[in-house]
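Excluded from the complex is one protein chain; the other protein chains are retained at their positions.
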Amino acid sequence: MRSFLPAYDMRVPLELDEALETMAREPGEWKPFAGGTDIMVLLEQGKLADRKFLSIARLKGLRGFTVSDDHVTLGAMMTYRQVQATTILQQEFPLLCRAACETGGIATQNRGTLGGNIANASPAADSPPALLIYDAELELVSAQGARWVPYAGFHVGYKKINMRPEEMIRNIRLPRTKKNWRQYYRKVGTRRAQAISKVCFAGAALVDNGGITGARIALGSVAPIPLRCRKTEALLQGPLSTEMIQASADQLEREIQPIDDFRSTARYRARVGQKLLEEFLLGLMTTPAGRPA
Amino acid sequence: MPETAKLAVSFQVNGQPHTVEAYPMARLLDVLRRDLRLTGAKEGCGEGECGACAVLIDDELVNSCLVPVAQVEGCKITTIEGIAGETLHAVQEAFIECGGAQCGICTPGMVLAAVALLERHSAQPTEDDIRSGLAGNLCRCTGYMRIFEAILQACEKRAGADA
Partner (left out) sequence: MAPPSTAMSGRFIGKSIARKEGRQKVTGRAVYVDDMEMPGMLRGATVRSPVARGRLRDIRLGNGIPWDEFTIVTAKDIPGKNCIALILDDQPCLADQTVNHVEEPVVLLAHEDPYLLEEARRAVELDIEPLPPVFTIDESLAQKQVIMGEDNVFKAFLVESGDVEAAWNRAHLIVESEYETASQEQLYIEPQGMIASFDSEQGLTVWGSMQCPFYVHRALMTLLALPVNNVRVIQTETGGGFGGKEEYPSMIAGHAALLAWKSGKPVKIVYDRMEDMAATTKRHPSRTRHRTAVTRDGKLLAMDIEFIVDGGAYATLSSVVLSRGTIHAAGPYFCPNVRIRSKAVATNFPPHGAFRGFGAPQSIFALERQMDQVAKALDMAPEEFRRRNFVREGETLAVGQIVREKIDLPALMDRALELSDYHAKRQRFAEENPRRQVKRGIGLASFLHGGGFTGSGERYMASVVGAEATPEGQVRVLAASTEMGQGTNTVFTQIAAEALEVDYDLIEIAQPDTSIVPNSGPTVASRTCMVVGKLVEAAVLGIRQQLVTTGLLPLRGYTSEQFRTACREYIQRHSALKATSEYSAPPNVYWDDEKYKGDAYGAYAWAVYVAEVSVDTTTYEIRVDDFVAVQEVGRVINPVLATGQIEGGVAQGVGFALYENVVWREGRMVNSQMTNYIMPTSADLPRIRVFFEEVPYAHGPGGAKGIGELPIDGPAPAIVNAIENAVGVSIKRIPVTPEALMEALENVHA
């Protein structure tokens, strides 16, 4: 453990309001701390620049979920384990459940939270591509009030998010609009389980007799941020054909910006990203509605 | 440099109440090992990859190297030292019989992961359930085969006992 522990502080507020007031009083000084599965690794490495934390993992205002006709709203402190166990998510947002299964092992899934994962803003995270597919919205809350923002656009650069220092994520809202969409999720990691992704692909398409009438394509680990590939989506309209598959694969390669790092290569990420797109599109022929490939 | 004050944190470990004075971000792993002298949980990687530090917090499997002690106020913690009662747990017996432990360093975390797995699966877990249930616990010695066998044996004993 390489950090000088006496330099770090953590408080455990009893209510959400208390946490928000502290953050408002000293903006940027106090950071929310959820399950800790990312922050504690930095502490261990001696690389944790932030010093003061507010434990929010058990705050009532951040837990649980609600269901309305139009939305499923998840508390930011919902753990991956809880995501997997929630029936309506299994039924209508299966890619999020898939992502939750792929994130670490059981111990990580018991502690890791959706909100913490989003705020950590790693481009290699497993849930963001699914959240982008589902047009997720985030509720950002501060002592001043709350506002909703689309998740798309929340990431503005490598590990940079569009959120004020006195705000935190309270809810993640998923519009119930993809029930009838064909859905696909595939993460390619460094090994079968407990792996950081090298390429992560999420896709959804609305298909009728005339072909594709709506598409969502989102990838992780191929850009500084989780990437919604709108230009590629734009080519996915109408009857599925070899030409469409080829054209969208070419467009995908232009839209993503993968790098070489010690986990993988840019060439591999690009090539496999294309192949996953192809697999998704070919699978549209056979997959029943709503079930992930 | 400015120093954070230590915090008094109270929690239960293996049924016993404890209060420790510790820096709030002290790892639960270190508090267990150094302050409470419960050295069963081990440090294998310090980043939540190997599972050697696994404990149960409120019956959920977690990596104690990633938990700041400030977050366990009021929690119920179970370590490997609390798994055996008057007699060994069925998982522990099975590990001995089937050769599930070689060097033993991953064993405390592995036993806890197995106990948690059995709690999650009231019916017989499949081999896939076992593989994914243990995927967060790395073992370098065994290749996992004897461990799977131990868990299957513990399940069978449980099924036999329930029958």
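We just call them A and B in the order they show up, numbering each chain from 1.
Keep this in mind: contacts are C-beta pairs under 8 Å (C-beta built on N, C-alpha and C of every residue); 3 or more make two chains touch, one makes a residue touch a chain.
Just so it is clear, the structure is predicted and the values come from calculations on it, not from any experiment.
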### Task
Name every displayed chain that the left-out chain is in contact with.
A, B
### Task
For the chain that's not shown, point to the residue among A:I56, A:A119 or A:I196 touching it.
A:I196
### Summary
Full-complex touch with the removed chain, picking from A:G46, A:P175 or A:G238, is A:G46
#### Entry: Residues belonging to chain A that touch the chain removed from view
1-6, 41, 44-46, 105, 186, 188, 190-196, 262-265, 267-268, 271-272, 275-276, 278-279
### Summary
Note that chain B touches the absent chain at residues 1, 33-34, 37-47, 49-50, 52, 79-81, 83-84, 88, 92, 95-108, 111, 130-132, 134-149
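As a working rule, only the chains that are shown with their structure count from here on.
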## Note on the structure
Chain-centre distance (mean CA atoms) for chain A and chain B, in whole Å, is 29
### Summary
Per the touch rule, the chain B residues reaching chain A in their complex are 1-4, 23-27, 30, 46-49, 51, 54, 60-63, 65-68, 70-71, 73, 113, 116-117, 131-137
### Query
Tell me, which parts of chain A touch chain B in their complex?
1, 3-12, 33, 35-37, 40-41, 43-45, 53, 55, 57-58, 81, 104-108, 110-111, 192-194
